[in-house]
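Here the complex is missing a single protein chain, while all its other protein chains stay put.
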């Protein structure tokens, strides 16, 4: 059951000229959210934009074990993300959630590789925690344009997540896309039981899903479609998936997803 | 020549749950403004409202004689006035001005009576200063619903302005409208040369204009019409004035006014 | 408070209150069962249905515009048969007042759809979508022709006793004449407005922002036009007018009713706030109490143009 919370901004940390992490007092949502789920947000005071925008739950905030809220990792690209970037402590953000189908969690001895492109890092903080609490070995394969756009590395490392990096300019880790370290790992780990989780731009997801299936590994990808409602009401967020009969049809990624099996999706 | 200034909020003082005085760093406008002129404002960040709103220049801000900006006295009634009420120091307010026809200043030995209803006080701070610098005796006749909505009394008194009050609930000055003290003064001052200046709700302006002309006194009233542009472009702000031939026609109060002779206007 | 009567009548149908979820903006209703008690709504107009399943248009299907949005969903849907089998039972169970929005490529399809729905249990009314601007075959040819409108309504009238509500397009010169044609053909009510045919272009790529090139504009942006059209239609016909277009607050509901609507639909605003319904009901009730108006239906068409007409 999603709820709508008029959440106060607890803190807003700028990570770069475009990225910020905003903490919101929405404990009801934080408590109920499973890794991979999202919230639909709208700055309460602003009359524009008209529609909410989807954001993954990044972290669940705890003080002395009590859940206080959640954070969003946001990259500035337009109206809402600019408002989030500039939000002040105390501002109110309407926050509807949790929404969508979360990641399927695996069981040991399988291990988890989380492949993140850019702001696609967002769902993996909570996923890492959930997997680790089941005793899963977790690797983060994380790419960005440059090392200055790689965030929260220590967060993952101190929690024992193995971190592999790729940057397009070679300033950290492999030069190139995230598929470079991913393929190397897939080649090296042919004997291990691996679930590939991915979140990032769609071309990346497609490449990751193809690589995974080429190496016989299952994958779960979290897609980002333009969403009008997040609840299955508008049919804006559709993505083509395979039919049983070999054809394809559109499903609403807000309720059938945002997480899909990589094999399910019909890539362009 | 009006200019458009992206003015930073220097301070914002709440006078009551509905009234505030906001100081804006628009020295270009403050320098050029004559008493009775107005500015068209729009909070820069907000996408709504679409149109600017007119506000009288309330005070001219000086530090060591240097003009630093201006203030607006605002009463909350809708979108823009709410944004002004809640504006934070450092916010940007687009401020276009100075606009409109100012009050005609009189010469001694005439004296000036400024009649203000509610937020209609706004143009009279600068008018009082301008008149006093010409050696004019100034009286403020000021009415509101209750004494809690009478502001800046000390400001006027310390400058030697005689202040007469009226409140609807009788909590300060005369019980009733501002016309009560005004009429008493008009009766008492039959031998003196007086210009009546007025600003406030239109029924008040009408009553004041009628009283003044009944007692043979000239009046100048500042009217408040809904304004779309403030520059004569839209023809929204019209008010009927008398023709030479006894008829009437609409004039644009943003450029022919907002100050008119009380005799000119055709009251409803 | 409890004494306020929020019920309204649409022909033989009584709605618990004037608030209907607009077609295409509320899925098949069941999607919202987790956030709204469907029986608390005046009605639920489900997503437009054809006889058979439809894929709809490829993404992008929506784009936000100033105080509005464009959509070109292309009526993706499961078809009337699956609807009756898969969705209607749950809607019935949740005691929703179900208004089925139907679309056809031909007059016969509207007739066939209406016949099928008349035999289904739990359908309260049929809304004839002759106004979808996004697909050529979505009845817009009927909706833009007075004869077409008259013909499709008359033909459906012959096969069903369910209330029929033609949904009118605003993309015409004189919408009131379409309301009149609907009334003459036996409609129980008319609903309006559907969306305005519109377009947005990405100037960097010079491509339309919607895959379908054009789409339908909805949301607060269109409200003043929609209110005017409801006002026009209310004066032209005796049957009830169901108003919509940009309703986002109780004040907006009241504005439409005062202009002439007997009930209203809410579309786009539900996307931004799925919990809007109780807020709207509270606002309406507060207004009625404050103005000592016992029945919300007393508001319909009470706009006071008298003093102004004198000018």
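Letters A, B and C mark the chains as written, and numbering starts fresh at 1 in each.
Just so we're on the same page, a contact is a pair of C-beta atoms (placed from the backbone, for glycine too) under 8 Å apart; a residue touches a chain by one contact, two chains touch by 3 or more.
Because the structure is predicted, anything quoted here is derived from the model rather than measured.
Colleague: In the complete complex, the chain left out here touches which of the visible ones?
Modeller: B, C
Colleague: Kindly state which of the options C:192, C:222, C:236 or C:296 is in contact with the chain not pictured.
Modeller: Answering carefully, the residue with contact to the hidden chain is C:222.
Colleague: Which candidate, C:85, C:207 or C:279, sits in contact with the chain we can't see?
Modeller: With C:85, C:207 or C:279 as choices, the missing chain is touched by C:207.
Colleague: Over the whole complex, note the residues of subunit C touching the chain we left out.
Modeller: 57-58, 65-68, 70, 144, 171-173, 196-201, 203, 205-208, 211-214, 217, 219-225, 227-228, 231, 246, 251, 254-255, 258-259, 287, 302-305, 307-309, 311
Colleague: Name every residue on subunit B in touch with the hidden partner chain.
Modeller: Within subunit B, the residues touching the omitted chain are 1-2, 4, 42, 47-52, 94, 96, 225-226, 228-229, 231-239, 249-250, 255.
Here, only the chains that are shown with their structure count from here on.
Colleague: Measuring centre to centre, with centres taken as mean CA positions, what chain is farthest from subunit A?
Modeller: B
Colleague: Nearest whole angstrom, what separates the Cα centre of subunit A from the Cα centre of subunit B?
Modeller: For subunit A versus subunit B, the centre distance works out to 55 Å.
Colleague: How many angstrom between the C-alpha centroids of subunit C and subunit A?
Modeller: A distance of 36 Å separates the two centres.
Colleague: Hey, how far is the Cα centre of subunit B from the one of subunit C, in Å?
Modeller: The answer is 48 Å.
Colleague: Among the residues of subunit C, which are close enough to touch at least two other chains?
Modeller: 66
Colleague: So which bits of subunit B are touching at least two other chains?
Modeller: 47
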